[in-house]
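Omission of a single protein chain aside, the complex is shown with its protein chains in their original locations.
Order as written gives the chain letters A, B and C; numbering starts at 1 within each chain.
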Amino acid sequence: MIVVMQRGASEREIEIVVAALRQRNLTPHLSAGVERTVIGVLGPVGPTGVAGALGGITPEVGEALAGMEGVEQVLEVSKPYKLASRDFHPEPTVIRVESPAGEVLIGGREVVMMAGPCTVESEEQLLEAARAARSGGAKVLRGGAYKPSTSPYGFRGLGVAGLELLTQARTETGLAVVTEVMTPAEVELVASHADILQVGARNMQNYYLLDEVGRSHKPVMLKRGLSATIEEWLLAAEYILSQGNPNVMLCERGIRTFERMTRNTVDINAVPLVKQLSHLPVIVDPSQGTGKRSLVASVTLAAVAAGADGLLVEIHPHPDAALKDGAQSLHLGQYAELMPGVRAVAQAIGRV
Amino acid sequence: MIVVMQRGASEREIEIVVAALRQRNLTPHLSAGVERTVIGVLGPVGPTGVAGALGGITPEVGEALAGMEGVEQVLEVSKPYKLASRDFHPEPTVIRVESPAGEVLIGGREVVMMAGPCTVESEEQLLEAARAARSGGAKVLRGGAYKPSTSPYGFRGLGVAGLELLTQARTETGLAVVTEVMTPAEVELVASHADILQVGARNMQNYYLLDEVGRSHKPVMLKRGLSATIEEWLLAAEYILSQGNPNVMLCERGIRTFERMTRNTVDINAVPLVKQLSHLPVIVDPSQGTGKRSLVASVTLAAVAAGADGLLVEIHPHPDAALKDGAQSLHLGQYAELMPGVRAVAQAIGRV
Amino acid sequence: MIVVMQRGASEREIEIVVAALRQRNLTPHLSAGVERTVIGVLGPVGPTGVAGALGGITPEVGEALAGMEGVEQVLEVSKPYKLASRDFHPEPTVIRVESPAGEVLIGGREVVMMAGPCTVESEEQLLEAARAARSGGAKVLRGGAYKPSTSPYGFRGLGVAGLELLTQARTETGLAVVTEVMTPAEVELVASHADILQVGARNMQNYYLLDEVGRSHKPVMLKRGLSATIEEWLLAAEYILSQGNPNVMLCERGIRTFERMTRNTVDINAVPLVKQLSHLPVIVDPSQGTGKRSLVASVTLAAVAAGADGLLVEIHPHPDAALKDGAQSLHLGQYAELMPGVRAVAQAIGRV
Partner (left out) sequence: MIVVMQRGASEREIEIVVAALRQRNLTPHLSAGVERTVIGVLGPVGPTGVAGALGGITPEVGEALAGMEGVEQVLEVSKPYKLASRDFHPEPTVIRVESPAGEVLIGGREVVMMAGPCTVESEEQLLEAARAARSGGAKVLRGGAYKPSTSPYGFRGLGVAGLELLTQARTETGLAVVTEVMTPAEVELVASHADILQVGARNMQNYYLLDEVGRSHKPVMLKRGLSATIEEWLLAAEYILSQGNPNVMLCERGIRTFERMTRNTVDINAVPLVKQLSHLPVIVDPSQGTGKRSLVASVTLAAVAAGADGLLVEIHPHPDAALKDGAQSLHLGQYAELMPGVRAVAQAIGRV
């Protein structure tokens, strides 16, 4: 941590900052430049809370210092996450997901396709989509039983009945299942039907939920929040990892920007960047990420080329009649046509 | 709802859209212009879900139509919220909040000051802040017992002990208490100590939590999400209202933009706009909204001038030693100095 | 254009809107729904200005109506650009760029590589980069002689001397040259040295400059503004096209978002979307788009997979000593390593 004093900060102000650091058992190193004094802070990154206030560089120390008289800014040097970081875990994490057809490896050489309807609507709809997903080479079936709806009057999913349909489709097709869990109290229930627990974008900073999926033994797909920075996203992963669950995959699903023609803006830069910062696998969701069916194929291919470890794609037997997100779901035929391209691009960059 | 067909959409494509509307018991009105056909849709705004798919304009119908062949865009004409809207409730809502010193009215002529520390840290800290808050004219004490922390290693609040300190401060000072509740399972507990339940920005779309505070009898302060549009914010309020709790106040606490010098950007436009769209009271939080102590006073006065019904301000006896958000907390003396200005501006616009 | 009246708008208010439309020779079509009246407006898209105020749907009519009493919103149905639109020009535009080594086709089957230093610094630097660019398969040499600098104390380019070095490199290597022009008065000068005139992101709405390059006979590369919507970008292209220059290529170079770890966010969705909306070729600049050398290769491949017609990549013999943008420039060796991947991905999607 580096504390940059204002030009013309007084000796007294500098002394008070130094004292505040010492009080927290941190060691200040002063550099008095021509224009201003800069104070480097060395010391362990310590525990936090009431105890932490007295020792170590905690997330709160910088905040407190930034508000002190004569301080211009406080610059953080260390990354605030550890378990999620490549620095502490140089090898890429490969997550083993169970499925009736055997283990699916996420984060390895294969680009894993996950496909299915946005929302589980009926046995017929789900099974038709699941069979098409498998035929196209998907290893994981997606489908929502609990759905976040912006409006209280919108469809919120079939709930338990939806979970049971997912289990039925899983058995029939051999696909692993990824489905969303929205509240801590339902983690156990959802985990009893899902192979991967999805934490949705709106819940990326629902810390009780992160804690709870962190205590689960199931792999977790953590979607990036609509306006979450990459650092916040990795800190959310850190919540899960720090509870003992090492199997977290990060899903880029588009961020909110000023652009209005697409529902979200896929942050393609985030794919290689997160893979450099972290050892965790990165998935891309081009359906949510664009909101437009006509863009899904191109952005899927782009995600593969950028290095994504997996894709999460919405497909539907009858998108025009879909209960949710019809506009961004591929027809089953479009999905089937897209798959060879996915494999061709994967091979072009040395993957499968 | 208006369906705009593409230039050169075929007769067949238009027919399919019309059929899809009729299937949902909606009445299409075609206008064939020189360049393109536009289909106006009249019909009741109906229930949703599996049943809803067959009748009425639900939030999902537009999505499904937007993806159909030949459709360029679907324009929503009606507001998606009702109970939160001025159209359905022209009179402003005045919320009655209990306090030991009597009822506090929020949304009336008085601009209500709510002040206190970001986080409850100790009896001494809280009581000193609470007394200062009251002396400055605050009617409500703020203070967090459960705190969202971006990092799992950050301070997450004193929990129940914090709630008890709030109750103690409430009794001693006569102030009403507003404090955050973060998960459905804790609503009842927090409500037993709080006069106003705060739903934080990160939880604005935590729908289980919205449902649960909607079933509570306590007034709710709903903070705007970091990247929530005004429409999404009002829809979140609609969740609470539709569960039977009419006492929702909306708190603008800054949105996330590209600007990096301030923690957030207070959307001052939102204050008059939300008051035009909705009957619910609007509060502004200039502490979170700026993240910088030196900006809090000016933005507080701006919020009053813009028409805010209340203010939520962080104050701390020793901000430099605060466990959280020290950089944006006013010293007690700064708060005391600010209050006469608040009253002067309130009077300048005909309030108190 | 569709005028949506407020719920409860009075008969008088509706009449005034209708009269305002008729005064502009537009034909209003009223639909009186249960909740509100909607007025569809048919009529030619006419000229603007003082004359235009009296006839046709001009960009200003909607604005004026939107502010009238009783009007809730005005929805635009028609695209505001024509010459740039696929509707009016269904075939993709293929731009023929001259170079000493023959014509370069942009917008055809080949993904055209454009590489070179951010800024022309010296004969040695430029020639070394140009030779490497050509060896890697580039057809176009990029290099700035006039550079926008955020700070007045930053480097603003070598000017004419830089242009002359570009011409020298062009002659020696056979590459076509793309370089930026920053002000109308210099268009002729820059055009005498460049094969493609670049309009930079900061100048995307410099309308005098757009007019002037529109009167030039050289192809134009129009970079997207930092916060320009796709519609605004296409309207900027429309400026150039409407002056008679049909050879406009659009360059996505990253937009400004809240994310701070990358200089910009490449809007990968924009690549297929713009190609659907417009017939103009789309180029991607992964150097500006990421601001980080370590991300350039992955994002380059992603751009190819997404359907870009060309790439604009910064390379430098000694990035660490670069006068500008060193952090995002590839070493010549990195560029050479990247090229086979570019071709492999291009072939995977059926291009070369």
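Just so we're on the same page, a residue touches a chain if its C-beta (ideal position, glycine included) is under 8 Å from a C-beta of that chain, and two chains touch if they have at least 3 such contacts.
These numbers come from a predicted model, not from an experiment.
Taking every chain of the complex into account, the absent chain touches A, B, C.
Considering the whole complex, the residue from B:V38, B:M68, B:L197 or B:A306 that touches the absent chain is B:A306.
Among A:R156, A:R256, A:K275 or A:K292, the one in contact with the hidden chain is A:R256.
For the chain left out of this panel, the touching residue among C:L75, C:M182 or C:I268 is C:M182.
For subunit B, the list of residues touching the undisplayed chain reads 227, 229-231, 254-255, 257-262, 265-273, 276, 289-290, 292, 294-295, 297-299, 301-307, 341, 344-345, 347-349. Contact between subunit A and the absent chain runs through residues 2, 4, 6-8, 29, 31, 33-36, 38, 40, 42, 44, 75, 77-78, 87, 227, 256-258, 260. Hidden from this view is one chain, which touches subunit C at 16, 20, 45, 47-50, 52-53, 58-60, 63-68, 80-81, 121, 148-156, 158, 182-185, 202-203, 205-208, 210, 226-227, 232, 235, 238-239, 242, 256, 292-293, 319-329.
Basically, only the chains that are shown with their structure count from here on.
If you average the Cα atoms of subunit A and of subunit C, the two centres end up 31 Å apart.
Centre to centre, using the average C-alpha position, subunit A and subunit B are separated by 25 Å. Inter-chain centre distance (subunit B to subunit C, centres taken as mean C-alpha positions): 38 Å. With touch defined as above, residues shared between interfaces to two or more other chains in subunit C number as follows: 227, 257-258, 260.
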